[in-house]
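Excluded from the complex is one protein chain; the other protein chains are retained at their positions.
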Amino acid sequence: MQIGMIGLGRMGANMVRRLADGDHNCIVYDVQDSAIQALVHHNVAGATSISDLVSQLDQPRVIWLMVPAAIVDESLKTLVPLLSSGDIIIDGGNSYYHDDIRRGNELKLHKIHYLDVGTSGGVAGLDRGYCLMIGGEKEIVQHLSPIFETLAPGVDAAPLTVGRTNRSSTADHGYLHCGPQGAGHFVKMVHNGIEYGIMGAYAEGLNILHHANIGKSKVDSDAETTPLRNPEHYQYELDLTEITELWRRGSVIGSWLLDLTAAALVKDPKLENYTGRVSDSGEGRWTIMAAIDEAVPIPILSAALFERFSSRGAADFSDKLLSAMRHGFGGHIEKSD
Amino acid sequence: MQIGMIGLGRMGANMVRRLADGDHNCIVYDVQDSAIQALVHHNVAGATSISDLVSQLDQPRVIWLMVPAAIVDESLKTLVPLLSSGDIIIDGGNSYYHDDIRRGNELKLHKIHYLDVGTSGGVAGLDRGYCLMIGGEKEIVQHLSPIFETLAPGVDAAPLTVGRTNRSSTADHGYLHCGPQGAGHFVKMVHNGIEYGIMGAYAEGLNILHHANIGKSKVDSDAETTPLRNPEHYQYELDLTEITELWRRGSVIGSWLLDLTAAALVKDPKLENYTGRVSDSGEGRWTIMAAIDEAVPIPILSAALFERFSSRGAADFSDKLLSAMRHGFGGHIEKSD
Amino acid sequence: MQIGMIGLGRMGANMVRRLADGDHNCIVYDVQDSAIQALVHHNVAGATSISDLVSQLDQPRVIWLMVPAAIVDESLKTLVPLLSSGDIIIDGGNSYYHDDIRRGNELKLHKIHYLDVGTSGGVAGLDRGYCLMIGGEKEIVQHLSPIFETLAPGVDAAPLTVGRTNRSSTADHGYLHCGPQGAGHFVKMVHNGIEYGIMGAYAEGLNILHHANIGKSKVDSDAETTPLRNPEHYQYELDLTEITELWRRGSVIGSWLLDLTAAALVKDPKLENYTGRVSDSGEGRWTIMAAIDEAVPIPILSAALFERFSSRGAADFSDKLLSAMRHGFGGHIEKSD
Partner (left out) sequence: MQIGMIGLGRMGANMVRRLADGDHNCIVYDVQDSAIQALVHHNVAGATSISDLVSQLDQPRVIWLMVPAAIVDESLKTLVPLLSSGDIIIDGGNSYYHDDIRRGNELKLHKIHYLDVGTSGGVAGLDRGYCLMIGGEKEIVQHLSPIFETLAPGVDAAPLTVGRTNRSSTADHGYLHCGPQGAGHFVKMVHNGIEYGIMGAYAEGLNILHHANIGKSKVDSDAETTPLRNPEHYQYELDLTEITELWRRGSVIGSWLLDLTAAALVKDPKLENYTGRVSDSGEGRWTIMAAIDEAVPIPILSAALFERFSSRGAADFSDKLLSAMRHGFGGHIEKSD
């Protein structure tokens, strides 16, 4: 199929490569000309502007936006006046699903179709394929199935699940029409919420292993500090690089995130290249908010998000208040070490 | 090698099968005679008692205990007087590593070697192999490497990690000498703590997806109940069986636990075979205690454990106290629905 | 001053009583006529409708709404067309501060002033006075200070804080202009978020005391259940009624909520009148959402909210998923007790 791609960052550029390799015809645009030039090739043509991109596409046009969530509306403002009835816009970024519902309704007035596609796979997606969670009209999703089929990892990416009798669902291929507008990004949002939780589970556990030698340190004991009762229980020097490698085989906690962790530890066993400040990009927050609207308890997913906030110093004022109270009732002066 | 196995439950029996298939010579014992008879076969001989098992083994004997953590000490009480200097006992169950340290020291007085082996793999281990986390004396671990090699999944169970240059570490084969006595069960304990966290992350996220249709329900609003502000955001009927299948391909959160979840949902999409009471078997608790001794924050792993406690009604008295306070200050009567 | 009060529930009725006792002139209305009749008295006149209430008030009118958050907008729809430029509306309920900002802007177009007043005190407020957190225009707040002065607890409600040199701030009297529109309900929202956290802290701690006799129970131990290692540590039968009474004197955790807890336990030591389902009325949820917008970690306040969700069975599906996974990897069948 022919498809226009706007936004050629890490994700967008690799998706174009995968589409072109799959014999789709891509017209591409980015604010950075170099990003365009890097892709132009057989099956890929560059556009000099959004307007140029639109003019190069046959009707009904198919345009995939792969831009930061914060500038999707801005992009639509430029794009929509150039489009015609029946054209299709796909937002493949990390938009808030509330926006999808609103945009879908707005675009309907222009008779433009809108799909929201949550896209997972990261930088490995070029090779592994992208897991696609899709929201919008059923007919449009079916119309674009050649595109999704190419981007997705395909049947062979995972063995047949026990109990499934055939591969007729697109889920077995790695893409799925989840429901009406917003459903794709809703599922992707929760996917990322889960991702935060799993990442945090590994990180906390490995941190416990990392501190398993604490019994070797001499710690002062005074009225403010309880001594470690059994230092003999914490005399281990554990090799996390080897342990994460070990867990990749046969253990219950094997996963792709574990594979990545093992690889990161091979490269930098003490993680000296990291400062410990962790970003979050929206989906984790929205997941918590959705759970609260639904009145569903999510202590793990929220803890994972809050840890990221804390890593950026956001608990400092709170911590100072604790010390101020301790000083108030006990006269305690906090230690500075 | 020749090896004695005591304890032929789900785990022990399958390990014997895997060892026998790997041409090791197994003498086996269980309190249930039927469990013994089910295994007797080429390479597997039954014993009529622990004493009989000991007498059938050549010195230095190798005896693997695969019994509940709570009866390891009892088993040792019977076993140790029958053994000779230089014999080797392996505890492959889920013992608390504190006990390993104590037992190792006690057995040293009898010149008996003790290894603690955390074993992950579950019922799938027979086919997939077992991930083995080993603590104890280095020489003894090396001496038993043929056993570990057979039980472990092997090199091919996972692709080479990016950045690793060779397969010379046993971790690449699926077993690892983690450190001195207790190190194996310490690593396994934390492994299970992580497992609880990962399981909880999936469960919470899928619960959010499950309730994504809440906007379709009519909920009364009064001074006690805040109305859902935007019911139009919660109109999705999401198919969790298809979504978990989808995530198995190309997504960041692919894992073996996800594979199992997808399979469980194929079989029982509404999970009607489950009551919602979740057990915990020790390691999750000990993980939290170790983290507290180390003064390491573990909000996710603890939340996962506490959810299991809650699922069994352990928060009831606490919840009643909340209602009693609400009645006290606000005159609130809780709703009974 | 003269004031109209719409909404005569537990809170509104008592506020009218306190205002009337303070020699303010009250015109009152409620959808329940009996609620009106119960108040009519010297200084209190009833109205037969909102329109009647408006017509009985002198201009500029002062009208206090004390209705569920969900019907404030509906009340305003009736009320506003009846008002005149310069009139003042006070929302004293538990509105979401987003709504205050919107309403303030809308009413400004009609030259009607709008104050949002977060009101804490519950059923005890009649005697103790109400703690008032106020948002809106400074001049309007000052104009209404006689009202606030009467509703608030007054200077003597608490001893002078160490370090404060005088009582000139209205905070010393129990009311405060916190900031522009929404600030009152914002502060009240967080106040309630804190309240959830404090309540939960007492409830969890008392639950631990409640279970301090667990070592007396016989619990089976098997591969699924870790035995209690030291039953001798849990042989206490603690009297929570006496302990909460004790803590009211001299302890660091003395508080009004503790006073209420002690009183509840006197009346119903085993809390048999409560089912353990706990409602939440909006502010706790909005507090979490505000913290997330601010990227501030709030593990305690969120845990308190999630516990309420769990008490209503909202984790059931999540718990079943955990059991399904456990069955998948370990063949575990959950116990039914």
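All chains are identified by letter, namely A, B and C, in their written order; residue positions are counted from 1 within each chain.
Rule of thumb we're sticking to: contacts are C-beta pairs under 8 Å (C-beta built on N, C-alpha and C of every residue); 3 or more make two chains touch, one makes a residue touch a chain.
Quantities reported herein were computed from a predicted structural model and do not represent experimental measurements.
From the set C:63, C:176 or C:325, the residue in touch with the chain omitted from the display is C:176, counting the whole complex.
For the chain missing from the display, the contacting residue among A:127, A:156 or A:316 is A:316, taking the whole complex into account.
Taking the complete complex into account, residues 9-10, 68-71, 93-94, 96, 122-124, 199-200, 202-204, 206-207, 210-211, 221-227, 229, 256-257, 260-261, 263-265, 268, 271, 274-282, 285, 299, 303, 307-308, 310-311, 314-332, 334-336 of chain A touch the chain not shown.
Contacts to the hidden chain, counted on chain B, fall at residues 252, 280, 285, 288-289, 292-299, 302-303, 305-307, 309-310, 312, 314-315, 318, 329.
Remark: the residues of chain C touching the chain excluded from display are 97-98, 101, 120-122, 125, 128-131, 133, 152-154, 157-158, 161-164, 169, 171-176, 178-180, 182-183, 186-187, 190-191, 193-198, 200-202, 204-209, 211-212, 214, 228-230, 232-239, 242-243, 245-259, 262-263, 266-267, 287, 290-291, 293-301, 303-304, 306-307.
Please note the rule applied: only the chains that are shown with their structure count from here on.
To overlay chain A on chain C by their CA atoms, one rotates by 180 degrees, a value rounded to a multiple of 5. Distance between chain B and chain C, defined via averaged C-alpha coordinates, is recorded as 43 Å.
One simple way to say how far apart two chains are is to compare their mean CA positions; for chain A and chain C this gives 37 Å.
Residues of chain A in contact with at least two other chains: 252, 293-299, 303, 306-307.
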